[in-house]
Structure formats: structure tokens, C-alpha cells
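See structure below.
== subunit A ==
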Amino acid sequence: MGLDDILVSLFPFGHDVVVADDGLILGSGFFAAERLAEVVGLAKRTALGVEGALALAGRLLEILGRSPEGPILVLLDSDSQRMSKRDELLGLNEFLAHLAKALILADLNGIPTIGVLYGHTAAGAFIATALATRILVALPDAEPEVMDLPSMARITKLPLAVLQDKARDTPVFAPGLANLAQTGAVHKTWNPSESLSAQLQELLMQLDPGGDRRDILGRERNGRPKAAEIASRVEALARSYA
Partner candidate 1 sequence: MTDWTREREARDARIAAGRAFADGKVVARESAKALLEVIIRPGDRVCLEGDNQKQADLLAEALARVDPDKVHDLHMVQSGIVLPAHLDVFDRKIARRLDYAYSGPQAGRIAKMLFGGQIALGAVHTYLELFARYFVDLTPQVALIAAVSADREGNLYTGPNTEDTPTVVEATTFKNGLVVAQVNEIVDRVPRVDIPGDRVHFVVDARKPFYVEPLFTRDPGAITETQILTAMLAIRGIYAEYGVQRLNHGIGFNTAAIELLLPTYGERLGLKGKIATRWALNPHPTLIPAIESGWVQQIHCFGSEVGMDDYIRARSDIFFTGPDGSLRSNRAFCQTAGLYACDMFIGSTLQIDLEGHSSTVTTSRIAGFGGAPNMGSDARGRRHPSAAWLQAGREADPDRAPALRRGRKLVVQIGETFGEKNVPLFVEQLDALALAEKLDLDLAPVMVYADDVTHIVTEEGIANLLLCRSRDEREQAIRGVAGYTDVGRGRDAGMVRRLRERGVIRRPEDLDIDPLDADRSMLAARSIKELVQWSGGLYRPPSQFRNW
Partner candidate 2 sequence: MTEATLSPPLAGAPSLISWYEATARQRLAALLDPPSFDEFLGPDQREVSPHLPIFDLPEQFDDGMIVGRGLLDGCPVLVAAQEGRFMGGAFGEVHGAKLTGLLRAARDIPGVTVLILFDTGGVRLQEANAGELAIAEIMRAMIEARRAGTRVVGLIGGRAGCYGGGGLIAGCCSVLVVSEQGRISVSGPEVIETNRGVEEFDARDRALVWRTMGGKHRRLIGGADLFAGDSVDSFRAAAITAIQRAEPFSQDVLAAEQARLKERLSRFGACTDATEVWAALGIERPELVPAMVTDDFITLANSKQEAHRGAR
Partner candidate 3 sequence: MERLSFLHKAERRAGGRRPMAIVGVVASGNLEVLVERVLPSTECVVEIATTAHGFGEVWRAVVADFVERRSPGGLKFSINDGGARPDTVALRLAQGARTIEIDTL
């Protein structure tokens, strides 16, 4: 499902979302009458570098200044972080963290943040954007990829076939939407043949005000057997000293 189709389905009441030359998605749209969503994101498999991260964060801060009611959608079809000497020289980690912080702050301010993964994403770009939202949904042809198998084969010195074989037994390392969903990263996969607007509204109705539940989701889906339990045990031990 292409971005244009997604925007049409998400915003039946109109939108002004555009994709700039640098691959940034910016704009807003009405997913219901009188209900406006702000939109940021990355399109066309763009790598996220210092300029992109700063621009997206700048837009988010500007939105926060207006204290909007509606959700902020993060539409994503990106590469990983931009891998270059210049980006690292300038402190890419701070730019990416800054963007993630802006998204988390929006959510803490009561503005729902919803990631919509419709294409590819990887590594630092994924963490700084979609994984910093309250809820991450995906379209079926999304291709999240923390680490690609050929690179992994090179580093672990295991044959690709062996890795593919191992990947069948566990969702914990191999790329792909199903694996990410099973570990709890992706809450829901939307049905592209139904109205995305309706699915968004349904999602907003079900929003749980509680904290980060991705580890619990990962346990329920048998994707991450230990994370939730370890976190809660450490949390309890640390609290007992307070």
C-alpha cells in the first residue's frame, strides 16, 4: 500500500500531508470530521540523519506548543540512521535521541502518538521514530529489520541457511513484521482493505492510559519470554528501598 493510498484512506476529510525532497513527511489531515491528526515521518526509504531528525523534532515541538487535541501520527518507510562520518562527527546520537524525546514528551503531555509502519525501517531510525510512539501499528507489507541476516551471517560466521533455520524457531533475532509483532514492538497490523480512518478511530478508543506494555505483549505472544518478568522484579526490588 503506497503512501498516497494510505493518506487517502486515513484522511477521508482531507489532508495537506506532503513528502519533501529530503524524504520527510510533514502535514496534517482530518481522519474524521473535525478531528485533525498531525503527521510527521519518513518516506521513500530515507535514511535519518542530523538534519532530518532536527526538522522532525522541530515540527513536533511546534505542535506541542499548540497543545493540540488530536493524535500525532508517525508514518514510516525509512532506511536505518544515515551512516556517515559527518553525521557522527556532528553527534547523530543526540539528534536521534532528541527526536525520540519529543515524541515521548508529546505522549506524556497527553497527545497520543501512533506509529504507522508502512514500509521499511531499521536500527537507529526505528528507535528514534516509530519505537518512541505510544502505539505502533503496521501495514502488512511493512519490513522492519533490526539486523539483516546476511550481515548477521558475516559477523557470526554462521551460514545464511543456518540462520534462516534458527529463525524459524524464534522471533528474537530475524527481521520481519511477524517477528517484531511477536516480541511486542508492533501492537496491531491494520487491514489495508478496510478504512484506515476507522481503524485509527478504533485504536484511539482503546488507548490504554497505562505505561509501556510492550514487554507484557511480548510475553503474551511468546516473543520475549523474560523481559516483563525481569523488569518487574528489578522494579520491585528497587522500590523496596525507597
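Candidate selection criterion: all candidates are chains of the complex that A comes from, given by their letters.
Note that contacts are C-beta pairs under 8 Å (C-beta built on N, C-alpha and C of every residue); 3 or more make two chains touch, one makes a residue touch a chain; residues count from 1.
Predicted model, so just to flag it, every value in this text is computed and none were measured.
**Q** Out of 1, 2 or 3, which chain touches subunit A when the complex is considered as a whole?
**A** Candidate touching subunit A in this assembly: 2.
**Q** Any idea which subunit A residues touch candidate 2 in the complex?
**A** 50-51, 54, 57-58, 61, 64-65, 81, 83-98, 100-102, 104-105, 108-109, 123-124, 126-128, 131-132, 146-147, 152, 155-156, 158, 166, 169-174, 179-180, 183-185, 211-212, 214-215, 218, 223-228, 230-239, 241-242
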